[in-house]
Each structure stands twice: as structure tokens, then as C-alpha cells.
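Can you keep this structure in mind? I'll have questions shortly.
Note that one protein chain is taken out, while the other chains of the complex remain in position.
Read from first to last, the chains carry the letters A, B and C; within each, the first residue is number 1.
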Amino acid sequence: MNTIGFALRLTVFGSSHGPGVGSVLDGCPAGIPITAEMVQREVDLRKPAAGIGTARAEEDLVQVQSGLLEGKTTGAPIQFFIANKDTDSSKYQAFRATPRPGHADYPALVKYGKDHDIRGGGQFSGRMTAPLVAAGAVARSLLGTKGVRIAAYSQAIGKVVDDDVRSFSDIADNRFKYSTRAASHHVAALMEKEVLAASKEGDSVGGVVRCLVDGLPVGLGEPFFDTLDGELAKMMFAIPAVKGVEFGAGFRSARMRGSEHNDPFVMVGGEVRTETNHAGGILGGLSNGMPVDFSVAFKPTASISKEQRTVDLSKKEDTVITVQGRHDPCIVPRAVVVVEAAAALVIADLMLRGGFFAN
Amino acid sequence: MNTIGFALRLTVFGSSHGPGVGSVLDGCPAGIPITAEMVQREVDLRKPAAGIGTARAEEDLVQVQSGLLEGKTTGAPIQFFIANKDTDSSKYQAFRATPRPGHADYPALVKYGKDHDIRGGGQFSGRMTAPLVAAGAVARSLLGTKGVRIAAYSQAIGKVVDDDVRSFSDIADNRFKYSTRAASHHVAALMEKEVLAASKEGDSVGGVVRCLVDGLPVGLGEPFFDTLDGELAKMMFAIPAVKGVEFGAGFRSARMRGSEHNDPFVMVGGEVRTETNHAGGILGGLSNGMPVDFSVAFKPTASISKEQRTVDLSKKEDTVITVQGRHDPCIVPRAVVVVEAAAALVIADLMLRGGFFAN
Amino acid sequence: MNTIGFALRLTVFGSSHGPGVGSVLDGCPAGIPITAEMVQREVDLRKPAAGIGTARAEEDLVQVQSGLLEGKTTGAPIQFFIANKDTDSSKYQAFRATPRPGHADYPALVKYGKDHDIRGGGQFSGRMTAPLVAAGAVARSLLGTKGVRIAAYSQAIGKVVDDDVRSFSDIADNRFKYSTRAASHHVAALMEKEVLAASKEGDSVGGVVRCLVDGLPVGLGEPFFDTLDGELAKMMFAIPAVKGVEFGAGFRSARMRGSEHNDPFVMVGGEVRTETNHAGGILGGLSNGMPVDFSVAFKPTASISKEQRTVDLSKKEDTVITVQGRHDPCIVPRAVVVVEAAAALVIADLMLRGGFFAN
Partner (left out) sequence: MNTIGFALRLTVFGSSHGPGVGSVLDGCPAGIPITAEMVQREVDLRKPAAGIGTARAEEDLVQVQSGLLEGKTTGAPIQFFIANKDTDSSKYQAFRATPRPGHADYPALVKYGKDHDIRGGGQFSGRMTAPLVAAGAVARSLLGTKGVRIAAYSQAIGKVVDDDVRSFSDIADNRFKYSTRAASHHVAALMEKEVLAASKEGDSVGGVVRCLVDGLPVGLGEPFFDTLDGELAKMMFAIPAVKGVEFGAGFRSARMRGSEHNDPFVMVGGEVRTETNHAGGILGGLSNGMPVDFSVAFKPTASISKEQRTVDLSKKEDTVITVQGRHDPCIVPRAVVVVEAAAALVIADLMLRGGFFAN
């Protein structure tokens, strides 16, 4: 359903072409500093960049209608609402008969029937992540009170893969410097070229967002099932277009020997650390004090302007379709702040569950 | 915590070296055929194979103490208990001071303090998956009443990767024919060699389990957050040693163009199908009628007999450790039935949520 | 927290004197007829009546910002927002030091600290029930598709107790005919007098709301814990000022013999019925096909204009307080529609859980 989280609970609502999209964040302790500006700043980072993003021009002005008073949370649920402005629903009715490949149209029509709101993808739209980012701003502020920081970047876009070793501060320092959300000037240029090449051909590309969480306490996670990795993964798969999630060495682990994969414990300045971080900061579903390090694979944007084969559901026959409309040739740059926000919400939830915010 | 699922809810309890391990499965409709033998057969598939598995000899005899009557479920919770027999806890006390690399020892000691049951890994042991498999047998029977079938195999062990195209029936027919859970005779031999080579060196290897779900109705999944992929992923990360989960083309999607990744819809015998299955049977978090196809990456077994570097928590200094005991040089073959059971539990839960078992 | 329900999930947000109050209702199937007018009509029934209600004049105009399209639900979450207009927060700051007797001020200040929004009672205000009633309108429409109807009335106000035997249709026919929500003209006059007498003295009175649910299927409820009575009771205690809930003979049962209390089963027109309904339509936590019959006790409104003794939290000494502001001398008439809406939400949730809406 449209609620996630245990102690910090996020509910999203709205649809791509309805009155707007919004969210309710429940469980945030009272007294956490947050202003409308702090929320807006994060939501703005999700906007499409000129050149490489969609032409749909949404102001995405966030209204906060509950839970804040004089720049602080009150302990009551916090509600965000973002009106939809630049909607053009005319082109979507056709998809009721001829579902778009790669989109939720077909299974959604089977699930909800003729009353499904298909305009702009309805409740399956990537637009639903805007109020998630708004809520994430609160989670970030909450985490900040305990020194926990989160930073993500585009680790791959199409065939451009950034394999450089990057520390947390390296990533955090370059956070959102480039429109592609690359971690360096050099990679940014290559990624931009990759997006534009696809765009020019009426096509799209996917990519990988890598995210690091720094400053976590040890022991975060609630086994056997509510593990740190499991909770993060579930949240990430809610982001449209995600097809894979891995931690630390991830799928590479499968080809490693135990003697190579096991991260040796070492004392560093009186603290227990591991020399390597193949585990991605997680052992047995619990944080181990090293940065949590995970990667999220995004498929190429499903909407492309090339003609595609699909079926006509009423005639029960094969046909072709050309999807018009305004789309991002690559969703990855806009997804970076979404991954960060999603991670912040999960981490804050688990810290609340673990008693890390109790006085 | 130790409960997962919404309409079909699994609770696990026990520890590796306590009286036993068990589970409670709640929410299964009345009248589903299930016998102690059906449960035992699945649990036996989790046992280590001679030669490539651990020497710990557990009978794993499942007692069913609630919820069954005359070979059918009654609608009451179903409880399973598996006594621990072959336990040797003597070697584990040392790990309270010197946590094993790659294991949960260190974060668990921080989280639970000195009362943590560290014997055999306690509640973090892979042994917790035995009662999960028992419960999975009920889920399989429930799914069977609607024609839903699940089959998994070792797609990779160490550097042996099985890249052959395999249909559902291809996999299902060879299910559990080989001790490595490979999908063909040829690959089985290579994988066995890979495990034995690591074992001989006192080392371990990881691998990938691929799982297919066939016969699913369209529209399974409860967006925005309780997606089919998200629920499966969360469950998979509860299985010890899992480091990555991907659906369909997964991480390969990141390098694909939209025109290549989008699966064209086609009519086949009056049914809507897709020509390819890069989506892994999931669009917008909902099943689309194609087989759900996902892969789970396992790290190499953390317990190896080679000397490893760790820290002495009391002296706060670096030290070395040699982990004795009886371990699997590769956990992947035993994990195959666990992945299947875990998937069955998630799928059955979502089908119950979606009203697919209502009369 | 601020979410309740399992398959039909209600989240409330807002506060008495903030921008507004609202709710999100998630899990309602697609295709249920509901219009803004239907919602507004229910919310209007919660308004104070001239003469016996508060002078706070709220328009309570409901905005629906998600989940409806062309007069039907889409399957996406439904969101309601009601702006606060007639707020006067000036008098509330004093209560931070001198909490009002009978109100949540004192425990809320301890719980949330200085950032608690105390204006108008904040998130503890009876005003939070307005968006609950809005959501209840959807639940009523959903229940209507299966012939389930709900009707409540003021069974007691102060010392005026309505002990007449009343059938479901008797109650439903007089629903909301009188400003006191009495079930007959005769009782209405007595109750109005009782309220005005208290009001004149600057005092308040309590009362009892009795609620009946008609047309329920047999077997509603999810034991052992999610019983029909337990779920209704939990929801009722969320309504401010509720101090007791009983089903059927309720507390009178305690003084009855089994031979007197047990309702004999009888066949009536081919249907299984009970001759009496001491059980209030519930056996073993399940509906038994008879009307669910329960009563909810409301304490007198805590806000009275008489001087009251309290403490000064900063000086840690006894003091007195006179609560100004605009208050209902009796909350019971306005609570009747709230009890109905709350019951509708619980019943609809349990019907969804029980598969009663599946095709």
C-alpha cells in the first residue's frame, strides 16, 4: 500500500495528472529543525535539468499543511502537498487500449479496471517521488542531529561507468554539482554526452545510483526480517524503474573467495573498523559502523519516441504505438536525490526503532 | 523484527544452539492440503550434501504443533518446531571478545550486549531458515491450488556461471537433481569442482541463485510501496549472506537502451504476453503475467578455516583468529530451497492481499 | 500513531489551529461511487447545532485532492483537506504553564516538550474527527455496495437516558432529525433541555452514543486479536472524550446468568438468527449475522467556563484557571456521526480483510 516505515511512517498520495501529489510523515519527534525552504531545496534537486531532462515544467512548490510550528516539528504528522500544474492528459486515453511497453499501464488496467487513472501513469508516475523527497528532507534533518549523513551520485549512465574509488567526503563535496549528478567533472561530461546521444535518437538510457551513508551507529537493523539491507532494498524498489539493489561488493561477492570477501576488523583510533568494506557496512542485517554502501540499478526510461510494438486490448491483436509526450531520456540524474531521500527515511526509521533518538 | 508478511504472516524463533528453531505461519486459509511429510520433504532439501556440505549432522525432524487437522489446514496458525541436536557450543565463547570477520558477532554484541546468544551465531544463524522452509511448504501448497509454481537453481557458484537460456519447465524438471542444485549435469560437475577446490584450501565461495515463478495472475503487488519486487527483495535480504537482488535484466538494464529493454507486448493464443522478459515479469511493481525472474547474490561463507585478522574487543587491539567448527564451503546449494520457500511465502501473501484466493 | 486500519487504512494529520486538518484513506477498491457532495454532507452533520453547540464557526469545506475521478474511486489513496478558518489561538499559550483539567495539555507537554502545538488542543482536538468523518463517507459508500448500513443516536445525554427498545430501521429513519441526535421527538426535547441547563451554569454534560450495524455477513473479524469488537473498541477510544465501550448487554452481562444471557439460535425464514441479541451481534470476536450493537460512553466536555483548580508547572504550585473560548456544552450530538464514520471504517476494513469485496 501507500504507507511505509514503522516508527517513522511515510504515506504518499496523489497522481500525475490529478490535483497534486503529497505525503504525510508520521512519527518524527518534536523539536527537529525544518523549514519550508529546507524542504523546497531538496525537492528542487529533483527537477529536470535543462538539456538532458523532460520539458514538463512543474514549479513543484511544496506546501506544508501540518506538523511544523516556528521552524520546528511539533510531534504531529507532517503533511506536504505539491499541486500539479503543467498537465496534458489528452494523449493518455489511447493507452487504455494499447498499453505502453515498459510501463505499468497493462497490469494496472487489469488490477484496477476501467476506473484506473491512467493519465500520466497515475499513481505509478515517477512524480510520486516528489513528496517522498519532501519527507526525506525531514529525515535528513533528524539524522543530522546525530551526525548521520547521506550522499549519492550517478555511478553509471548507459555505458559510462565511474569505477573510481570514492570516499564519502569526496562524493558529498561534489553532491549535485553537475546536472548528471556525476561525481567528477570528467565523468559528468561523458555522461551528458551519453544522455544526449540517446535523446537524439529518440531513445533512452539507464544507469546506476550509488549511495553512501556515513556516521551510522553500530547495530542498526531489526533481524530476522527487518534488516538494514532488506528495508533499504524494499524502499528502493518502490522508486519507479529500479531493477536491482546490491550492497558493498554485491553481485561481485558471488565470484569471490571468503578469504577475499571477509572484511578484517581493525582498531583505528580506538574504534572498531574494517579494513575493506565488501560488506557495504552491513553484517547479519545490522550496521557494523562502516559506511553503508549500496547501488541501485535503473532501467532506461520506458517512454521513448520510437515506434514500439504492443497489443490492442479490445481487439486482442498486435499493433504498434508511438508514445508522445515529454520524457526524460535518462531518469538517473533526477533519481539521485530520490535515492538519498528514500535512504534517509529508512535509516531514520530504523534509528527510531533502535532507540537512537531517545533521550 | 521476527515477523514478516501482511495477510500471510511468518514468525520465526529459536537460535542455532538453543533448544531448537521454529516458526508460526498465520493467515493461511482453511482447507489447504498439507501433511507433515510434505513439510519434511522440503526441509530435507535444505540439508547439506555429502562431500560439499558441513559435517554438522542435524536430523531436522519437523514437529507440527498447531493448525493442521487430518491433512488440511484449519485456519488457525500453523506452528513448526525443529529441535537442535548436534550442537557444540564450546568454541563460540571466544568470539565474544574476538568477533569473526564476515559474521554478525560484532554488531550483535553491540546491539544486544553481553546477553546476546552468540553460540552458533544465535538468532543470526543460517539455521533460522529451516523453519522458514517448513512454512514455505504450506505456501507452496496454497499456491498450487491456483497453478502457481516456483523453481530455483544455482546459476553461479564461484567463477562457474551458467549463462544458458533456461525455461521454467527446464529448471523445474531438474529441480534438486544435483547436490549443487545446478540446472544441468554439465554445470553440476563444474560447480562441484569449484566448491571442492575452495574447501580444500580452507576457503569458501559464493554464488547466485536464480528463481522463477510461473503461473502468476496479472496485477500482483500493492503499490506504491508494497511492490512485488520490493516485497521479494526484502524477504531475500533476510536470508543470511545475501548481498544483491535483481529482477529480469537487473543490473544489465543500466547499460541498455529503452528500445532494447522495453519488452514488446504480443498476443499469444489470445493471451497478452511480452516477447522478451527484461522486466522479469514486473512492471510498476505489479506482475505482468510473464514469469517472475529474479537473481539473488550470495557472498562466500564467512566461516573459513584460514587464519583471519580481527580485533580483541576487551583489549581494544588487533589480533588474529582461526574459526574452527563445521561449515559449508559454499552455502548456495542449500540456499536454493530457501529462496524458493521465501518466494512462495511472499507470493502467497500478495495473492491473499490481492483477493486471489477469495471464493 | 496517526494511521489505523489494515486493508483500509486511514491516516489523519493537521491540528486545531494550524493550516487545517486532513486525512488519507488508502486501500479502497476502484470504482466505488463517491462525490465531494457525499463527503460534504457527512462532514456537515458533525457541525455544532445552533443553541446547543460551540460558537466556533467553521465552514469545514472539504477538498478532495487525490483518489477520485469522475465520481468514482480510482484505487489510489483518497485525500481530504479541510482548512482551518475561525481560529483564535491567543488564549492557549497560558495553558503551557497551567494545563487545563480534563484535557491532554499536561501529558502532551511532558511527551512532546516545548514544541508541542497546544493551540486549540493541537493534534488532540476533537477537530481531528472532521477528516475522519470525510473518510467515513467513502467507507459508507463501499459498505452500501454490499447492503451494510450503520446508524447511531444519542442514547443518553446527562441524566436523560433513552431506554426504549429501538430497531435498526427505527433508528435509521430518525437519523439526524434532531439537533441532539436523539431517536425520538420526545427524548430530543428532554436532551436539549439537559444540555441547555448545563450550558447556562457554565458547565457541561456527557452521554452515550449507541450504534447499530445492519446487514453484516457472518464471520467478520480476525481472531485471536483482530476481533470485530476489539477493532471497533480501539477505534472508538481514539475519539476524544470516550471513556467506555460495550457490546450488546455489555456491563449488564456481568450480572446475568448464562441461561439468560445466551442468545438462542432460531431459524427465521431459512436464515439463522438469535432470538435475543445480548451478544450485540458478536460471538468469539466474529459477527454472527445479527446487528452489531454497541454503546460508547462520552465524558462531559472538559472545557467549562467555571473556575477550576490546576497547577502552575513552572512554579510547581497549585493555582486556579478559567478556561475561556468557545466550547460545546455537550459533545455527544456532534459525536454521533463520528461514531458512525468510525464504525464504517472498521467494518469496511474487516470486510476487505475477509475477502467480502473480492469479485
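Simple rule for what comes next: a residue touches a chain if its C-beta (ideal position, glycine included) is under 8 Å from a C-beta of that chain, and two chains touch if they have at least 3 such contacts.
Just so it is clear, the structure is predicted and the values come from calculations on it, not from any experiment.
Enquirer: Identify the residue among C:G27, C:P300 or C:P333 that touches the chain left out of the display.
Expert: Of the listed residues, the one touching the omitted chain is C:P300.
Enquirer: For the chain not shown, which residue from C:G207, C:P291 or C:P333 touches it across the whole complex?
Expert: Touches the omitted chain: C:G207.
Enquirer: Can you tell me which of C:G51, C:G147 or C:P223 touches the chain that was removed from the display?
Expert: Residue touching the chain left out of view: C:P223.
Enquirer: Which subunit C residues would touch the chain omitted from the figure, given the whole complex?
Expert: That gives, for subunit C, the contact residues 1-4, 12, 99, 101-104, 106-108, 110-111, 121, 123-124, 128, 156, 158-159, 198, 203-208, 218-219, 221-227, 229-231, 233-238, 240, 242-251, 253-267, 270, 272, 274-275, 278-280, 283-289, 297-304, 306, 308-311, 313, 316-318, 354.
Enquirer: Please give every residue of subunit B in contact with the chain that is not shown.
Expert: For subunit B, the residues touching the absent chain are 1-3, 9, 11-15, 18-22, 24, 26-27, 30-31, 64-67, 69, 72-79, 81, 111-117, 122-123.
Enquirer: On subunit A, what residues meet the omitted chain?
Expert: 7, 353, 355, 357-359
Convention: only the chains that are shown with their structure count from here on.
Enquirer: Round to the nearest whole Å and give the separation of the Cα centres of subunit B and subunit C.
Expert: Computed value for the inter-centroid distance: 46 Å.
Enquirer: Roughly how far is subunit A from subunit B, centre to centre by C-alpha average, rounded to an integer in Å?
Expert: Roughly 26 Å, centre to centre.
Enquirer: Two or more other chains in contact with one residue: find those residues in subunit A.
Expert: Those would be 1-3, 12, 111, 123.
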